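Here's the structure we're looking at; comments come further down.
Complex shown without one protein chain; remaining protein chains in place.
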Amino acid sequence: MIDSLLAYITLAMILFSIGFLGVVSRKNIFVIYMSIELMLNAINLIFVSLGRYYESMQPQVIAMIIIAIAAAEAAVFLSLIVVLYRRKKSLNSDIFTILSQKDSHE
Amino acid sequence: MSNFLLAWIVLIPFISSFIIGVMYLYSIKVARVPNFVFSLFGLSAPLLSFLLGFSFFLQMIGNDEIFLYKAYRWLEIDGYDIDMGFMADKLSIFMVLFITFVGWLIHIYASGYMKDDKGYGKFFFYFNFFLASMLLLVLGHGPIIMFMGWEGVGFSSYLLISYYYEDGENVKAGNKAFIANRVGDFGFIVAMVTMFYYAGSNGFDFLNLKESLLSVPVPVLTFIGFSLFVGAIGKSAQIPLFVWLPDAMAGPTPVSALIHAATMVTAGVYMVARFHFLYDLIPHVGLFIAYVGAISALFAAIIATKQTDIKKILAYSTMSQLGYMFIAVGLGGYSVGIFHVFTHAFFKALLFMGAGAVIVALHHEQNIFKMGGMKKKTPLVYFTMLIATLAISGIPPFAGFFSKDEILLTAFSSGEYLLWIIGVFTAILTAYYMFRLLFVVFYGKNYKEDKKLHFLPKSMTTPLVILAIGSILAGFIGIPELLGGENLIGSWLGNWKNSSLHVTHSTEIILMVINIFAALLGIFIAYKKFYMYDMKEVPIFTGIVWNKFYIDEIYDTLIVHKIKQLSIFISYKIDVHFIDKIVMGLSRGFIRSGHYIAKMQNANTRFYAFTMLIGISVISTYLIMVLR
Amino acid sequence: MIDIIFIVLSIIAISGAMGMILFSQTIYSALSLIVTILALAGVFALLSAPFLFMVQIIIYAGAIITLLLFIIMFLNIKDDNLPSEPNKMTTIFIGAALLLPFNILVLKAFYTLPSKPMHILGKDFGSINDFGMELFRSWLVPFELISMLLLAALIGAVVYARKEKAND
Partner (left out) sequence: MDFGILSVIIFLPMFVAFSLLLLPVSSKITRNIAFMTAIVILLLAGMVYYNFELTGYMQFREHHSWISSYGINYSLGIDGLSLIILMLIATLIPCAYLWLWDGRTKGYWVSMLLIQTGITGTLFSQDLILFYFFWEAMLLPVFMIIGMFGTGNRVFSTIKITVYTIMGSLFMLICILYLGVAFFYEFGSWSFALNDLIQITTLSRAEQIWLFAGFMLAFAIKIPLFPFHTWLLETYSNSPTGGVFLLSSIMAKLGVYGIVRFVMPLFPELYKEFAPYFVWIGIFGLLYFGIAALMQINIKKMFAYSSASHLGFIVTGIFSLNAYGMTGAAYLIIAHAMATGGLFLLIGKLEYDLGIKSILALGGIAKKAPLFTVFFAIMLLCIVGLPGTNGFVSEFLIILGTFGFSQSAGIVSALTVLVAASFMFWLFQRAILQDNGNDVSQMKDLNLREVLGMLPLIFLIIGMGVYPDWFFYKIEPTIQHYLIDILEIRT
């Protein structure tokens, strides 16, 4: 009974929620990144469990593509963090607000 | 029949004015066109029209034929046609004859008067246009066509009055004339529209209206008649829309002669006569018209007694004489009114041209108290002016006597004795102020300067002579039966309601004598006061009469000023501070709230995520509730 | 048996995730994430996805998160470089409350699906063979696009991380 679909979905949703909470609550840019990764994993889990449920290979392929995209994301994201940290000596995600062009609107 | 020639009576001056206008523009832009070319076109157009009119006149003798020419369908709406048509009956052809004839003489005079003016071509362009509009007014076969001429006359008078446009005052006078005329036009248009709805079903021309107006209820007819008369008031300068007439003297003198003698101001009288079938049905409005005329006549005569500007005196005298005409047409004596229009055309044109000659001779001096002794210097002008003055004062056998006598006879025989008394009193005043002018200008000794007089060309003096002959003879076409004559004009214009037949011959003689006596009384007073007038200085006048009863000022304060204030109130108060505030306030509200919303766009991604979270939460809650 | 494994893995995964968002030290968070990911790899294995199990361990845990750890260490983060997060717990609780409807909604949606046993399928399902056939038959174009994406990410990363000029 416990191995029915709902259990896997519940797990995935819990992980997803935790990831979301991490994005919302933490300022540490690394943790935000990791939370996003966690959310991606939760989604992967849903895909895979649905694949198992419908006995289809397609979701697994999608999950695999997501992992590949996560890898690409990791590369870009981490290099960005490196640049940012070099300049501002901070991991606070709020300093990214300097990227907005708010001044030109005033 | 050669009815299409009717259209050419109107078209010839139009075409000639167009040609002159184009040539004038050519002359100022490219190469100078000599003056005689302008005068060639300008003078031939009225003459040709006159000849055409005369040919129609000849065809009309002895029968009651009405010539009708429909040129084209002007417009067609809803299956209803309005034509561009021309109609000549005895009334209109009579008008055409003296309009073109007197107009022609004034044209000749103007060719001498305007000789040195730079805008010679322009002047004839306006002049021919004026004449053409007047002819259109007279020959139109229905109210709409008449109205076109009506407005055209108003506009060309504007052009001519503001002829010397560099001076703002002249243009202002032109504006005044145009706006006052437009007030009249408002009445005309209202009358026309009402007529169209109540009586236009069979066709909107005079012949059909004559029939269909019979079935219209009297209150509506009263309204129509009253509104039409508002139009006549504006055009013919009666109380209360006369203010433009004295100011209209801003134009060159031939313009005054044309406006006052042959065209424009007589249009109102003509219109009432043209709509005689309407006014016959509503005698109470006719009486009102007669009273307005009488009061205007008296009022203008009183003002004229105190004026110093030679042209303004004549202007007020025109207004006064128009008042006489309205007494006649108001009381149903249409032929009498038109008779006076006819005689008046001659002597008033003559008076203005004579005055113009004096003005030119004295190098554009218009104050009569700076003139004097002109009798010796310009004897020809003196004699012609004397004839005209005698005519306007009503001394037999000059033209004015017969027509004025008939008007007063009409008033008396209709039982309107008050009108008659006003008429007679005005006749005394008329004789007085006209002879005051004559004595001061031609006998007075005020003009001391020995400046050489300006030369008067032949073209200016010849028309004077012709008009003087006209002023003597014009009255003879309407000699009353009493004096053994035949009232040619009365019989020519048809068997209109004419109440003069109801008095006995003895009464008629008494009235005639009273009139002559009144004129002589006026002359006598003027002689006493002004013969051999000699005053060292130009007198300075004050008082309510000299200030024309402050009518201009009253209009300025009560109407013009108030409208200006209202205009400022609307455009600078309501629009800016009220309507604009509301609308732009709305937009400012949007902009302000936009600022607040923009504050949320603070580039803080966590904040965005949290907002998103709230959104997800709300939507999910909603969906849970909906999807059971 | 599977149930027990699943429960254990779930507990590990959830506690790892909790740890990740709760630790204030970055390095601990990263280590917690590895735990979660490994636990998830186990769950993938339970779902008859052996290939993904391997990919998860090798690429995710082995490459991506290791890269992350490497960067964290490379940057040599000190405590005062870390942002202060005083409202962390409050936000987490509020957020959790707000997320509850969403979770309920999703679970409600899946609840409508008919229940079905989820035991491990035979060898054929989820093998590399199957996976490869699927990938290169129906997903060839996305696959190629992914390679382009990876290339672009690679170039982007190099451009970003390049040593900056002094005057920048």
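Here are a few things to note about the model shown:
Per-chain numbering from 1; labels A, B and C assigned in written order.
Following the convention adopted for this analysis, contacts are C-beta pairs under 8 Å (C-beta built on N, C-alpha and C of every residue); 3 or more make two chains touch, one makes a residue touch a chain.
A quick note: this is a predicted structure, and the numbers were derived from the prediction, not measured.
Here is the thing to keep in mind: the chain we left out touches B in the whole complex. Residue B:Ser567 is the one among B:Asn202, B:Ser567 or B:Asn602 that touches the chain missing from this view. Of the candidate positions B:Phe86, B:Trp104 or B:Phe155, contact with the hidden chain is made by B:Phe155. Considering the full assembly, B:Asp575 is the residue among B:Glu211, B:Glu553 or B:Asp575 that touches the omitted chain. Of B:Ala31, B:Ile61 or B:Ile77, it is B:Ile77 that touches the chain left out of the display. Set against the missing chain, the residues B:Met584, B:Ala598 or B:Met612 yield one that touches it, B:Met584.
For chain B, the residues in touch with the chain missing from this view are 25, 28-29, 72-78, 84, 144, 147-149, 151-152, 155, 158, 162, 165-168, 171-172, 174-175, 178-179, 182-183, 185-186, 189-190, 193-194, 196-197, 563-564, 566-568, 570-572, 575-576, 579-580, 583-584, 586-587, 590.
The rule is simple: only the chains that are shown with their structure count from here on.
Our note on geometry: chain B versus chain C, Cα centroid distance of 99 Å, whole angstroms.
Averaged Cα coordinates give chain A a centre that lies 7 Å from the centre of chain C.
Counting partner chains per residue, chain C has residues 91, 95, 99, 102 touching two or more of them. Annotation for chain A: residues 20, 24-27, 93-94 touch two or more other chains. By the touch criterion stated above, chain A contacts chain C in their complex at residues 1-11, 13-15, 17-22, 24-28, 30-31, 33-35, 37-38, 41, 44-45, 48-49, 51-53, 55, 57-58, 60-61, 63-65, 67-76, 78-83, 85-86, 89-94.
Taken together, the chain A residues at the contact with chain B in this complex read 20, 23-27, 32, 93-94, 96-100, 102, 105. In the complex of the two chains, the chain B residues touching chain C come out as 610, 613-614, 616-617, 620-621, 623-624, 627.
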